[in-house]
Structures are given as structure tokens and as C-alpha cells.
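Showing chain A:
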Amino acid sequence: MSTPNILLNVNGIEVIYNHVILVLKGVSLQVPEGQVVALLGGNGAGKTTTLRAVSNLLAGERGDVTKGSIELRGERIEKLSTSDMVARGVVQVMEGRHCFAHLTIEENLMTGAYTRTDGKAAVAQTLEKVYNYFPRLKTRRTSQAAYTSGGEQQMCAIGRALMANPKMVLLDEPSMGLAPQIVEEVFEIVKDLNTKEKVTFLLAEQNTNIALRYADYGYILENGRIVMDGAAKDLRENEDVKEFYLGMGGGDRKSFKDVKSYKRRKRWLA
Partner candidate 1 sequence: QAKEQFFPVLVYRTGAYAPNGVPWANGHVDYLKLVNAKGGINGVKVSFEECETGYATDKGVECYERLKGKGATVFQPLSTGITFALTEKAPADKIPLITAGYGRSESADGNVFKWNFPLLGTYWTAADILVGQLAKREGGWDKLKGKKIALVYHDSPYGKEPIPLLQERSKMHGFDVQLLPVTHPGVEQKATWLQVRQSRPDYILLWGWGVMNSAALKEAVATGYPRDKMYGVWWAGAEPDVKDVGEGAKGYNAITMQHGAEPNSKVAQDILATLHAKGQGTGPKEEVGSVLYMRGLVHAMLAVEGVKRAQERFGKGKVMTGEQVRWGLENLALDQKKLDALGFAGVLRPVSTSCADHMGGSWARMHQWDGKAWKFTSDWLQADEALIKPMVKQAADKYAAEKKLSRRDAADCGS
Partner candidate 2 sequence: MFYRENGQFKTSYRSDQQIFPILQDRWAIGLLVAFAAIGVPLLASEYLFRAVLIPFLILSLAAIGLNILVGYCGQISLGTGGFMAVGAYAAYNFLIRVDGMPMLGAIILGGVCTTVVGVLFGIPSLRIKGLYLAVATLAAQFFTDWAFLRIKWFTNDSASGSVSVSELSFFGLVIDSPVSKYLFCLAFVVVCAWFAKNLVRSHIGREWMAMRDMDVAAAVIGIRPVYAKLTAFAVSSFFVGMAGALWGFVHLGSWEPAAFNINRSFDLLFMVIIGGLGSIMGSFFGAAFIVILPIILDNLTVAVGLSTATASHLTYMIFGALIIFFLIVEPHGLARLWSTAKEKLRLWPFPH
């Protein structure tokens, strides 16, 4: 099999928030066309920041890419606006839902199709597809997004991004707040889109287990640096990954009840 085209190439970027807080310290990663790439790492590692840098949503957070380059199909994109990125088929699903509170679920989804030019019928078709993926949304279609449950909002956010018919989706913690079978479904959808419609995914995920099951390749980010990368199946077998990210140190999954913290923690009531 020939090496697939590199769709997205992030090259040694540094990101600084507010002119002082250095968050990414030289992150490089590649996303080949038609693949699912997972970006893993603990809280505050910089996953969200990386995705924001790609989709150019940093400005609103007062963040800046100060070093390095980001290329999409070989084109430098640091100077583009988010809507330019969407026009090039790259859509981000933001962490923390960000639904349009006053719009109904259906209106939320429809705004996702704002950039589409292929006509009403095609949009209606996509809408139907999204409703098929998330039947729960269909039942809540006329509620204002603010009054839907956390999980429903998450579905809405994902569905909204799909409405744009993207070529590449940046998914930020899609599993957060979703019931287990929905999580499974979301990843099935990812796989589905990936295989059937050749959509490329870059997903930041905490749920390492499931992410590595569905991804082709993984990067592990800690403290603003890539500390490890490799094919998903290799990572899954890696001992460190097993211990720290899959909770399976020593072979089996440990009960949450029994994990002793190996980091010595002071007892707060002592």
C-alpha cells in the first residue's frame, strides 16, 4: 500500500496565550488523508490548543501561534480564518458543546450547513442522515438547545459539524458526557464516515481505550510536547500506554476501587 497523502501537517508549532502563557512547545504531527488520527494526553496537555491552532480558533482565546507552520494539503493556513478552513472542508467540533443556546436543535443543525452551496435538497438529505445517526436529536428537534441535556447537546454539536459535509473533522472529546452505547455509536459513525465518505479525522480524546480502537495512528501529548507516537495498534500494546492511559498496568484492568495512588498523596485530613 502506498503511503497516503499527508492532508494536514503540523510542524513544530508553539502557542502562547495572552502573550505570556506558553502552552505548546513545538508540536509536530501529520494527518494522512482518509485516516483517523487520535491525539491523546492528560488534562491540560494541550490537545484542545492544538486543534484550535489548526482550525484557527485561537484568536478568540487571545492565543497565538508564534512558531512553526501548519499546512493543509501543502498550503500554509496559519493566516486563514476559521471560515476559510470550513470552506476547505475542515470543521472543528468544539470541546464543551457550544450549541447555540437560543436556537432549536434543528436550527442548530441547519446553521451547520451555512457554508453549503449544493442546494436545499442535499442539505435536507444530510439532515436526515444526522437524524439517523442520532435519533434522540430528532425527538428533541424543536427544543431550544439550552434546554436539552448535556449528552443531547454533545450530539447536536457533532451533528452540526457533520452538516457541513466536511472533508476533515477535528473532534474534541466527542465521548465526553455521552452514555456508553452512544459513545460506541459516535465512534461507529466516525468509522462509517471514514470508510464510506473518506472523511479524515483528528480527534482529541481522553477515552484512550476506545480512541485507539478506532484510530489508525496516535500521538500522545504531554505538557505541550509530543511524547510518543505510533500506529494505534502498536500504542495499544505499549506497556507505558497500557499502564498510564488504559489503566491496565500489569495486564488486567484494575478495579477503580482498588487503585492505590502510586503518587504519594498527603492525606488531607491528617
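On the choice of candidates, all candidates are chains of the complex that A comes from, given by their letters.
Methods note: a contact is a pair of C-beta atoms (placed from the backbone, for glycine too) under 8 Å apart; a residue touches a chain by one contact, two chains touch by 3 or more; residues count from 1.
Please read these numbers as outputs of a predicted model, since none were measured by experiment.
J.: Which option touches chain A in the complex, given 1 or 2? Just the number is fine.
T.: Of the listed options 1 or 2, chain A touches just 2.
J.: Note which residues of chain A are touching candidate 2 in the complex, please.
T.: 16, 18-20, 22
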